[in-house]
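Only a part of the assembly is drawn; its chains keep their places, and the rest are absent.
Chain naming follows the written order as A, B, C and D, and within any one chain the residues start at number 1.
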Amino acid sequence: MSKILMKGNEAFGEAAVLAGCKYFFGYPITPQSELPHYMAKRLPEVGGVFLQAESEIAAINMVYGAAGAGARVMTSSSGPGISLKMEGVSYLAGAELPAVLVNVVRGGPGLGNIAPAQSDYFQATKGGGHGDYRLIVLAPSSVQEIVDLTAKAFDLADQYMNPVMLLADGILGQMMEPVELKDIKPNIPAKPWAVNGMKGRAYRNLIVSVHIVAEDNEKFNLTLQAKYDKIFQNEVLYENYKMDDAEFVMVAYGSSARLAKGAVDKAREKGLKVGLIRPITLWPFPSERLAEAATTAKAFLTVEMSLGQMVEDVRLAVNGVKPVYLYTRTGGMVPVVKDIVVELEKIVQGGGK
Amino acid sequence: MTKVTFREERCMGCELCVHACPQRIVTMAKHINAGGFHPATVVQQDKCTGCAMCALMCPDVVIEVEREEKQ
Amino acid sequence: MRKVFSKPASLSDKPFHYCPGCTHGIIHRLIAEVIDELNIKEEVIGIAPIGCAVFMYDYFDFDFLGGAHGRAPAVATGVKRVHPDKMVFTYQGDGDAAAIGTAEIVHAAARSEKITSLFINNAIYGMTGGQMAPTTLLGQESTTSPEGRSKEMAGYPIRLTEMLATLEGTVYAARVSVHDVKHIIQAKKVIKRAFEIQQKKVGFALVEVLSTCPTNWGLTPIEATKWLEQNMIPYYPLGEIKVPKEV
Amino acid sequence: MLHEIIIAGFGGQGILSMGQLLTYAGMIENKEVAWLPSYGPEMRGGTANCAVTVSDIPISSPVVSEPTAVIIMNKPSLIKFEPMVKPDGFILVNSSLVDQKVKRPDIKVYEIPANEIAEEMGNSRVAGNIMLGALQELTGVVSIDSMEETLKKVLPPHKHNLIPVNRQALEKGAEFVRSK
């Protein structure tokens, strides 16, 4: 199949459509609005429904309804809009409903700005909503990967009956790159649990997230935990970049991973043995891979577009075995390759922070 | 002939049926049911017209009303 | 012997957990009767609220979905857009629909979602312990208006049905009560009509049902029905407020 | 070769489309490409710019902080981007719209009266293509043929009649800098 040039935000949409997503509920916010725009045009072509909700809260609850009704469904937002969805996300997780959420992260906190950022890492991976739950969080770092991971997100959501978040940022949402829309095929399992009227069923279906008796709720939480453990065992994804002989390991995801790659190349030109581990699943986090790397590496450098969030997961994985340094830009600023290289040189010489 | 039956164990003793019955034949029993309530009951079944007012009013679907089938 | 009155088939056999004399139960029964009469038990999908009726799905024998507090109209929208030929209804308390869920019910109405919306107005937050609702009457005491609701502090009770009736998308809007048998019979007719409108895909159909909360009103069930009649109906007049031409 | 190009000007000058044309043409030539617009608050009524990367090897960063070439379509953009150009890089200024001079001695400056050339051609809308033609002539980032090919692919059929004049504009731009 030949390549086409696509904007990241539109690539989310097209991949979703190819993966059999026929429903999109959303509310506009920069820098992700091209996704709803795309869906508004595209979904009617495939007999689907695009509906602009009155708010992000309504949107996530429409997603809840459509997911409960058995459909593949998507919503997207950024910054404040994602925060507003947190109650609904906790409900999706609590009701074990499959749905795909896109967060094209912008600079925070508060209204902040619309520039690219990675400062919603904690919210996405640790749980911005209440209760013990986890989202599967996928972090593409190119438009092609947006396509591939979006399709994967729907499959994971259905397989594990869990909401999945695609965590991008303003750069990824806004940039255009060539993509191949490989042969994404809707791979939708039967959903005998969906609420769609009892006709043809001997039992009625019920979807709720309440377990009013604490014993029951604990039991439910433990089944969630078991599911999460399984995801952790089976679904970790990451990329090794020039890791074979790396003595210094950068860890970065999404847009900042691209910059980190640039820095790896530049540093290698200068003779520094630098590699990159790029987490693709932020949750489950590739902790084992990092722990393994810690046995051979001399030090780690986390590169993030935030004040430093993923670095906690890196430190948890490395567990004190080797130093973990942090290089960040935040508030919508993007790291610059040569600055990263300077930081690497410092670390090689025994500095860093 | 009519018959009004109370699923006593479900009755919550709210007395709404007592007030709904035009015949004023529903009363609250002396004893307490499993839920801890005095259940409603009809003693003079013969006075019952089968109007089902009691049943329509009952919030807990305690009451069933039957009537002789007319030909 | 012919059954003049018995439990409708769409109701499960589980006893209600409501307080003695709470009229939520009556409304549940009416819904079940209507669903039986329209023979739509296999088509229907109920959306449960958060409020005293949070567990209502236990009492019905058909598909149910329970979402977040106040968001039932959005959840129903999601379901109905996926299954436009099924029958979807919401059941919301006055806290659920007229407070936290205001935006969702307004916009479901504006979009004219083809759902049936039941709005149970008991002028109080029942489940959480008798706090003031947007529908609490002036002067009415509650745990968050201990001296009685004052218009200076808390403003005026909302007539949600009248407000929503101003929207073109609301095709049917009516207010009924279940405080006595006569009104219960009337209420059922109106609820049935609201389901029939959905069957005909006309648009958003809303029925407000005045209901009692003996527990939080601090009254006996009988007193509560009287209080409803004497205090609520004058402020919340009964009747069909908006009827579609087509029906 | 790694081309990192910034095109900058007013909103409404077709800045973003110019970048897309370049990017698409690069893709047709099987190069690695990326296009990234500015989408900040400056959009509304203000300035617009985009970064285009065309490369033989995978592109690490779509963010261009040291462009190898810039096309300047208004004065604020000159002020903003002149300092960023890589030493020895190109700066192409549409001198019909920008009266200010480039100050840096270490970059290659081309002043192109694109609007005037366009008006000479009888079509004021092709100023952008004149600049692109100049760029390709100077840097060889993509060929004029690929750009024409792109127009064939992206323009709807009823606009294909515009392709010749667009190609002509690309060539005029190339010619202009060739003749310097």
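Just so it is clear, contacts are C-beta pairs under 8 Å (C-beta built on N, C-alpha and C of every residue); 3 or more make two chains touch, one makes a residue touch a chain.
Note that the structure is predicted; figures quoted are calculated from it, not measured.
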(request) Only one copy of each distinct protein chain appears here; write out the full complex's composition as a formula using the labels shown. (result) A x2, B x2, C x2, D x2
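Methods note: only the chains that are shown with their structure count from here on.
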(message) I want to compare two interfaces, A-D and A-C. Which one has more contacting C-beta pairs?
(response) A-C
(message) Roughly how far is chain A from chain C, centre to centre by C-alpha average, rounded to an integer in Å?
(response) 39
(message) Need the CA-centroid distance for the pair chain C / chain D, whole Å please.
(response) 62
(message) Just the number, please: Cα centre separation of chain B and chain C in whole Å.
(response) 26
(request) Can you tell me which residues of chain A touch two or more of the remaining chains? (result) none
(message) Residues of chain B that contact two or more other chains, please.
(response) none
(request) Flag every residue of chain C that touches chain A in the complex, lowest number first. (result) 41-45, 47-48, 54-55, 57, 61-68, 71, 74-83, 86-87, 103-104, 106-107
(request) Name, in rising order, each residue of chain C that touches chain B in their complex. (result) 1-7, 11, 15-16, 18-26, 29, 180-181, 184-185, 214, 220-222, 225
(request) Mind listing the chain A positions that touch chain D in their complex? (result) 3, 5, 30-31, 113-115, 170-171, 174-178, 255, 258-259, 261-262, 265, 334, 336-337
